[in-house]
Structures are given as structure tokens and as C-alpha cells.
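Read through the structure below, which is laid out as C-alpha cells, and then see the notes.
For this view, one protein chain was removed and the others were kept in their places.
Chain lettering (A and B) follows the sequence in which the chains are written, and residue indices restart at 1 in each chain.
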Amino acid sequence: MPTLIFDQSIPGRRGVTIPASGVPERDLLELLGPELLRQSPPELPEQSELEVVRHYTRLSQLNHSIDTGFYPLGSCTMKYNPKVNEAVARLPGFADLHPYQPAEQVQGALALMYDLQSWLGALTGLPHVCLQPAAGAHGELTGILMIKHYHRHHGNRRTKVLVPDSAHGTNPATAAMAGFEVVTVQSNERGLVSVADLKAHLDDQVAAFMLTNPNTLGLFEEDILAISQAVHEAGALLYYDGANFNAILGAVRPGDMGFDVVHQNLHKTFSTPHGGGGPGSGPVAVSERLAPFLPVPAIVRRPDGSYALDFERPLAIGRMKAFFGNFGVLARAYAYIYAHGHEGLRQVSRDAVLSANYLKARLGDAYEVPFAQSCMHEFVMTSDRQKAQGVNTLSIAKRLIDFGIHPPTIYFPLIVHEAMMVEPTETESKEELDRFVEVMLQIADEVRDTPDLVNSAPHTAPIGRVDEVLAARKPNVRWRKPQTAR
Amino acid sequence: MSFNYLPLTDAQRRDMLSAIGVSGMEDLFAPIPRELRGFELALPSGHSELEVQQQLNRLAAQNRPLSAQRSFVGAGATLRFRPSAVDHVASRSEFSTAYTPYQPEISQGTLQVIYEFQSMIAELTGMDVANASMYDGASAAAEAALMACRITHRHRILVSETVHPEYAEVVRTYASGPEVAVETVPHRDGALDLEAVERLLGQDCAGLLVQVPNVFGCLEAVRAAGQLARKAGALFVVIADPISLALLEAPGAYGADIVVGDGQGLGNPVSFGGPHLGFMATRQEHVRQLPGRICGMSVDTRGKPCFTLTLQAREQHIRREKAASNICSNQALNALVATLYLALVGKTGLVELASVSVQRAHHLADRLVGMAGLELAFPSQRFFNEFVLRADRPADRVLAELADRGILGGVPLSRWYAGSERDLLVTVTETNSPEDLDAYLAALSASRRSSAQERSVEVPATAVDHATV
Partner (left out) sequence: MNDMNLKFSKSHEYVRIENRLAVIGISQHAADQMGDVVYVELPQIGKAYSKDEEFGVVESVKAVSSLYSPVSGTVSAVNAELLEHPEWVNSDPYGKGWMLKLEMTSPTELDQILSQEQYDAEVSSH
């Protein structure tokens, strides 16, 4: 069994000492009352500081991470997380600020947020920005709710949201969560939105079309201007999923393409760490017509140059979370943009696109690449050829682990069989890219010569493949204190 | 031009372009319509790391951190004791720079932390299962409201007026999409009005949301409220402060169906309101309606016990438009912090921390009500470590008197409640030393003396205002 922190508990041991209250104490039963006073304390661990530190340090060593190895995980933009970002976010002048402090005590924090808003506005071409959403999907929900309120405000009760068949799962999930019916638009043979199918679905019940551009195949939607025109002519709005924004930083702007709302993933494009699943930050940027519907409060600059929170937004959709957003993540993104500047960010997208195309060119002989045109920051290949030799994508992905490389995103997008979606990002050296190519070519050889070796991978990881069926059939999702025999 | 995070050299870029078989980068950007390219980018120029540090230091210096004053500010985000080992371990980049643990073979560290986090939340709340975290307490409350609608197939939610107003607002915003009706149950003397609960609950009500301790710091009659909800077939959703659960009965023990809350106080910095973490726990029978990630124990091919994300068919990447929620990223790193915190503080320490907070809060409240011009707004209610102080003058005036002595005295309730201009929510934790409490009392008694003197020499009211701003 893995040793849980609970298993090591010894009654009476402690990891910290707590000061005495230093005031005359009253009986807790009297203060809190018999109805709510807890009878027995929660079963938390009882451990010394060293034991806790060792337990979690050892656990950390079981993880793959950007700082320990290549992470070509498509759609996730696992770029390097600069350390200066971490240092600045921890400054007491940021970390020890309370959201309800008087505005005059937090002018630096508000200035940071105001500048970040304007920078994201410049990068997206949509000038009105709200930093409140806590993650990409949260930004999506914010944007789609704004669209709902916008149509309602104009006397329309549109019921449908269109999403491409290649969309991230969050798109249909978001639309449904906002009370819309989800309708899927087909891709064409080039992996792009079928404009004809889109037009066939556009009617006066469509509230919005959600699109990622470049799409989840890493392909730029070349017909974007025709798409935008068709969507707007139907009275619908165009939603930009910013998951792939790293491809177009400074190269093209969603606002110029005709999008009405975009969410950003600061934990992808703007280098804030993924944290093993979060926290993220999902600011939304919108056009003039959606601006009145942004969540409250807005951060504004007064004529005297001071910053303030503005709650007077009568059409605002409300709030998406308490307070103002994941500020600590915003501070990191600020540092990232400030370090790169406009010329640096333009180089980011150029190098991301160059690296993806380079890998695609070098791997195109050994693996099938279903869409031949040049890609943006990521590309999709398949193991159709390898599957014919008895090895599927899952096994190839697991074999990569033996070489210290994180598997690509697999079996996504859903429209490509045996898909492997590779996103190297701009922060990997050419030497690392070349090593990845060598490993992928070696695995292709192994599939031909020693398929069992691949099918039984990984061999060097802390554990082998997991019985996920057992986990789902007989869920064991928590520790319980063993019952002592009476 | 070269940048420290971009390792490709110009020579390498040329080599890569020729390997691709194109003549330049513009060929790769060719799918982008030409008329959309080439625009001015209104951003600063790039800066060296030293300049980045200097710029962020400059901005940070324009703020006045809580650590530089005596803070009694809470209401959902509170400066609390953070053991040094928490940040030290949570900063390990094997944790912080990892993605979501979708590949269990190389994510056992993150996965076991989630499993332990879920276990700790389940222990604290007295519930069967917890998820891997939500964005914050407010969005967790909103997700709980929607979950109650899914389970009961009803479309009306009751929210107590004593729930944090920003939480209630998030519930209303989330509910505006699927057009779930949200109604407010008024409070009576700072706590839930049970008669109003009974009146408003009906056969169409999906859930009742109650916070304990509530936004005024008061304890609620949760057992009675839970019984009323159950009788009406509605789910009982409890919003709880996890540290208070060291001393307060586990919501699972008094019939809660869903328990949510914010875990910032569990070792996370206040950080101007985020990132914090939300938590969410429920009964076993509702586990498939729980939003967000869940980690479970299983075995690997060699029979070795291990962890993996499980029950993923609830989630957006599999169920798409039928998912329990659209949530994808959560607050994993903050949940790691909470896990480290609870492991370090432990069974005894959490009780002690909560007790110190309760004792100091009551001591301060007892002394304040002994002073002229001050009283508790809700003297008939029991409270935990926050209470509403009512003054004979505007709360903003009281705050200014305290600010003169370097004290952040609390949150004025006029922020949210009309007619509460004289009310101030005061929060006391283990971080408020007995000296801090004395300073609070001294500042207010000194201001009484000086304003008495001012009145005796007939200083115009405007001058007094000016002096205290």
C-alpha cells in the first residue's frame, strides 16, 4: 500500500505549536452551545514537521513536471514557468493584501490589474477586460452568460449554441451549463469548420458560435472572416476559446477576426504554472457591445490617476467568484508580459509555430499526419500505421514515459482516430526537440520489431498502467480511520 | 534579438525552416488572412529580469500589506498562521509545474495529495466524499445549487440572507443561465429566520443554502433548518469555514447533503482575494452528480496499489454537454497547500487554533461592549471568531479612528446591507495577539476621549471629520 499521511499518525505528536490565547478563557460549551459543539475532533494526522516534509517531498518526486522534463502536451501549452514570476507573486505587498482593504492601501495592486487589463485588450483587439474568472472554463462560462444576457437585453431568447465537432469538451459543457442547447458543426476534409454546415445551422435561435482558432488540430481557420460574417448576419455572436492563443500572440487578434468575446488562459499563454491542475486564470475580453455585461466590479482609473473599484454596472451579469480573481496568477502574468514586451511576445508565437512545424516535418514519415498543411503551435498525428502493427496510441504514449518525456494529448480531438496532439511550445531548445524526434522514431522501430516492449510500457515509472475500471467500479476516494476491535 | 526564455538561436531557426521546407516564418503564418496581419501592439518593450523585479517591487511598495498593520479584516478571506514548511514544500516545482494528473504513472505525487485532501475534507465535514477542489467558496456554493437542481429535478433555490453576499451573488449569476429561481430568506437578528424558511420552502425547492458561521459571524440553527429542508424534499447545502469545523459539529452529522466552503485559511495567503480554493463534499449516493475531479485508489498491472483520477464520465472532457459541470482547471496547488497545512497543524493544532480564535474574539467583544457608544449588533446570537460591532457613529468613522493607530478594524457592513451604516464586521484569529486586542480597545477609548474633548470645545463637525480621515 502507498503510505498515507494518516497511516503514520502517532497520537500526541504535533507538527506545529500554537500560542496560548493569552486572554481569560470561557467555556466553549457556553460560547458555542450544545447544539453545535463538536463531540470529537476531526481525524487529522498527528505528525512532526520533518515527517510531513519528508512525506510530501517524496510524493513530489513521483511527478513528471516541466522542470524535470519535456511536456509536449497538445492544447495545454506546457511552457517554462519563469521563476521571477514566483518571486514577485510572493512579495508581501501582494500576498498579504486583503480584498476589502481601503482602495488607497492597494493602489499598486489595482494599477497592476489595470495595466494587465489594457495589455490583454491590446493583444486580443478587444479592449474591455475582466480579470475575475478563475480558469479557462470559468472564463467561458462568463463569456457565454454575457452573451445570454446580451440577447435577453435585446429582447431575444435564443436557445442554441453551436460548437465544432473538434471543440474542447469545455465548450459544449459551458453552453449547456448556461442553459443552451448544444448543436455540433462538422469539420471539412481539411480539418477546418465547414462553412456550409455552419450556415445550415445558423438561424434566429443561435446565440453564439464557439470557436478555437487555431483549432484543436492546430490549424488556422482560414475562412474566419466568412465565418464571422455569417454568424453576425444571423444575429449571433462569435466566441473565441483562448486555449490556443499562444499560436497567435502578436500575430493576429481575435477582435480583428470578428470575435465578440475571448477568454485567456493565463496558465497557458502567459506562463503561470499549472500547479498539478490549477490555479489558472481566465480573463475575458469583449467588444464594445458586450462591455456593459462584464462582471462587477470593474477596475477603473480616475482622472487624478488613482485606481478604484466600480460596482455601478446595471447590466452586469453579476459576479463569477468572490473578490477580484486569482490575483497571484495575475501578478505572474504581468511579470511575463512586462519581461517580453511586444517584440518578445511576437517572438514567442513565431518560435512556438516554428517548433511545431519542425516536429511535424521530422515525424511525418514515421507517423501519419492527417492534415498536410502547415500547422500553428501544435499538430495532430495518428498511430493508424502502428495500430495495424498491433500497437495503439495509448501504448506509444506510455512508452514515451520510459524516456522521461510526458505523452502528448491522446485520443483528442475526437474526430481523428488514434490521435496524438503534440505542442512543443517555444521554450524547448532545438536539442530537446531533436531528442524527442529520435525517441519517437525509435518507438516507431520498436512497434515494428518489439511491439510487446511498447505494449507493456511504461517500464521505468513508479507504477505500471492503472486498472481504471476497478477505480470506477469500486470507487475508493478517501481514507477512513480503521475501526478498532471492541 | 534574444530572450532568456527562448532558447532557439537565429541559426537554429534557419535550420528548422529549411528542414520544414519553407523560406521564412511568413510562409507558416500564411493561412492567416493578410489583412489581419501587421498591427501596432500597444505594449511596453521587453525588460531584463532585474527590471521586472524592480517594477514589481515598485508596485508592491504602493500597497500596505496586512503584515504591516494590525488586521481585523475577514469576511471570507483572512490572514491566518501559515507554517513555514507549507510554502517550502508546496513551492517544489515537481508539484507546481506539473499538469493535471491525467497520466497516473507519472503523477502519483499529485494524485496521492488529492486523495489525502479529499480525505481531510471528508473528515472535517463529516461527509462521505469530497472532490479535488473548486475555484473558491463562492463558486462552490453556486455549483452546489446547480447540483441540488440536478438531483431533485427542481429549479428553485433558497439562499439565506446571512450567506456572504458575494457568494449569494455568484449563485444568482450561475443560476441566470439555466434560469433557476433564487430567492433570499431574510434573517432575524443576524440569523436565519426559520419561519421564513418554512414559508418559502415548497415542493418545488431544490435546495436551501445556509452558511455557518454566517457572514455576521453568528452560528445558525442548522439542525432545525436541515429538518425543514428535508421535509420539503430539498437538499440542505451548508457553507462552512473549515477551521471552525475543528470545534463545530460536522455538517454531515446534522444532515447536510452538500457541504462547500473556502479553504484559503488553510495555509494560503490572502493574496488580494485569490487564488484560494473551494471545497465540496457530499453523500455517497450523490457522488456521480459531484462536479470536478475526483481521485481514487486502484491497482496497477503488477497489483500495486496506486491512485488515478476516476469517475471521469461526469466531466466535460468525456460527457461534454451532459457533464455535471464545465469545470476543468481547479485550484490543485492551493489544495496541496491546504493538505500540507492540515497535516502540519494536525488533529490537536487545528482545535487549538480555532479555540484561540474563539477565545480572543469573545474577549475583544466582551471588552468592546463595555465601552460607551459600542454594542454587538446581534447580542442574542452565539458567534465564532467574527462578530458585528454596532457603534453610535458611522462605521467608517470608527474605522478611521482605528486606522490612525495602524489598525484595520474590520469590514463595514454598509458595503452590502442598506441601513447598516453603523455596523462593522470584526474578525479575530490566532494572528491577533493579546497586544493587538489591547491596541484595538485603546484606539477606540482614546478616540472617545478626544472626541469628547473636541465636543467640549465645540469644534465644527467638518473639522472632526477632516481630522479622522
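The criterion applied here is as follows: contacts are C-beta pairs under 8 Å (C-beta built on N, C-alpha and C of every residue); 3 or more make two chains touch, one makes a residue touch a chain.
Source: prediction; values computed, not measured.
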Q.
Quick check: which displayed chains does the absent chain contact?
A. A, B
Q) For the chain left off this view, which of B:R283, B:R319 or B:R393 is in contact with it? A) B:R319
Q: Have a look at B:R288, B:R367, B:R393 or B:R415 and name the one touching the chain we're not showing.
A: B:R288
Q.
Using the touch definition from the top, which of A:L37, A:V437 or A:A472 touches the missing chain?
A. A:A472
Q) What residue numbers in subunit B mark contact with the hidden partner chain? A) 288, 312-313, 318-319, 322
Q. Tell me, which residues in subunit A touch the chain that this view leaves out?
A. 411, 468-469, 472-473
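One rule holds in what follows: only the chains that are shown with their structure count from here on.
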Q.
Just the number, please: Cα centre separation of subunit A and subunit B in whole Å.
A. 20
